[in-house]
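Subset of chains shown; positions unchanged.
By letter and in written order, the chains are A and B; residue numbering begins at 1 in each of them.
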């Protein structure tokens, strides 16, 4: 997960946002995409402002990892997605799904990427697969 | 976790169910057993309807895994439970606890199975052990 905030989703913070509701930390899949983005942005600021050199460099390196090189951005986001799925991190999956949507990955491509993660990682991945599919459908609704 | 919906728990969707409350995805242990079952059933339908051959076959294979063979169903569900606990997946633990309840596994048997998972997996398993015990007690109340 790169610390960069996904561009599209931040546009319209509403009255129901995490910040306004106080200190409830959105997390995993119990939260809306908007709450996730808000919490992520607020904490990234708090972490980077602390000035811990190792952490700040890691965050910068993480962003750099997904830039185009020998492989294009879309392929790298798919790599980030499958790695996040087999390691079973819902927040990381949500982040890479958001980036995949921005890179115009199609629904069948997402499902094939998830199918690799499912077979490699096994049935223990299924609850995360469900949340990933639910999130992707949410992203499709948001962009239509 | 097999994709088959546990039989007993689906009977009476109420006004507080996930579907009626909108797109809030129940997950982990913040949700009631009913919300978990509803979300699981809804997403299984969405995933299987997509028609990805690998995912659909995996789901079918997952169901088949726990059928009686050289080992009986009860033993296999206990195997699924301990594997889910050491891999620390609350949703998978909830599913296998539900199936164990249907197979009439007793409370002391559940605790012994969980104790194996605790010793193999270590103290990092304890938060999942707490949620497992809380869920089991909920299942006992539902069946009494």
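By definition in this document, a residue touches a chain if its C-beta (ideal position, glycine included) is under 8 Å from a C-beta of that chain, and two chains touch if they have at least 3 such contacts.
This structure is a prediction, so every number in the text was calculated from the model and none was measured.
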We see 2 chains here; how many are in the full complex?
6
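We take it that only the chains that are shown with their structure count from here on.
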Contacts from subunit A onto subunit B in the complex sit at residues 28-30, 32, 88, 90, 107-108, 111-112, 114-115, 118-119, 123-124, 126-127, 129-131, 133-134, 137-138
Can you name the residues of subunit B that touch subunit A in the complex?
1-3, 23-28, 30-31, 39-40, 43-44, 46-47, 50, 52, 54-55, 58-59, 62, 65, 83-84, 87, 89, 91-92
